[in-house]
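My questions will all concern the structure given below.
What you see is the complex with one protein chain gone and the rest in place.
Up next is subunit A:
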């Protein structure tokens, strides 16, 4: 198995840097060989750029993949959107000579060439498949006795013809990684429903996208959890910033903490919330951190 390079994307470093910090801390603590990937750009986002021009989308994605190829490392993503773009692009390059040649015509102009000799991984499936919940559990320093609503998001597992992560209707691998930390993964209606952000809907039709978010948050609120845990910073933004946006539109005040899995893992590995970018000056997060403090 190759070592990894960390692909940051846009939303993590430029909106939720706490997730970047949490990822780096967790990977080091779990002794996973992962280095920075210098000079990468936007993946580019599948819902928008692939919708506009496939060649541009594939070429820019390929440049990012080349950066990791040159390090002879597989690429680790922490975002469902980046995973969707990079995994789909990498598969096209590996299995479609025509696409590969077309992309290389552009890449040669900047002195690069894609080979198609590495893999693209998502941190959730990577941790599950290469380490497994038992091994993750053995690293836990602080059992998290909390109720969690797991949000898989869409592009980690779909389209299933291109992912090899089993059934998309009732998957369990992400839940197992959560329960490995001592937490309870609570079942809730519409658990597998979309957050509402993808496909360029959040940017072009925000109110409509928040309609989907509001429905999902309502189901979670009715179920009663201590936090939502996701595998994607774009879902994270929609479920987190979306709560403020819904409130501003005279909707309900959900007040549910939202964590990326790396932040939840970081808490279980013993890192303080501030180091993981979990803002304790925000009321909804304090409810969670106070609860965890009481359990010490």
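Here is the rule we go by: contacts are C-beta pairs under 8 Å (C-beta built on N, C-alpha and C of every residue); 3 or more make two chains touch, one makes a residue touch a chain; residues count from 1.
Operating definition for what follows: contacts and distances are computed from a predicted model.
Asks: Looking only at the UniProt record of the hidden chain, which name from "CoB--CoM heterodisulfide reductase subunit C", "Aspartate carbamoyltransferase regulatory chain", "ABC transporter" or "A-type ATP synthase subunit C" is the right one?
Replies: Of "CoB--CoM heterodisulfide reductase subunit C", "Aspartate carbamoyltransferase regulatory chain", "ABC transporter" or "A-type ATP synthase subunit C", the absent chain's UniProt record names it "CoB--CoM heterodisulfide reductase subunit C".
Asks: Looking beyond the chains shown, say which of A:27, A:60 or A:264 touches the absent one.
Replies: Of the candidates A:27, A:60 or A:264, A:60 is in touch with the missing chain.
Asks: Given that one chain is not shown, which residue among A:4, A:26, A:45 or A:239 touches it?
Replies: A:45
Asks: With the full complex in mind, choose from A:196, A:242 or A:257 the residue touching the hidden chain.
Replies: Of the candidates A:196, A:242 or A:257, A:196 is in touch with the missing chain.
Asks: From the list A:159, A:224, A:252 or A:270, pick the residue that touches the absent chain.
Replies: A:159
Asks: By the contact criterion defined above, which parts of subunit A meet the unshown chain? Give residue numbers in ascending order.
Replies: 8, 10-11, 13-15, 17-18, 20-21, 36-42, 44-56, 59-60, 63, 106-107, 109-110, 112, 154-155, 158-160, 168, 193-194, 196-201, 203-205, 208-209, 211-212, 215, 274-275, 277
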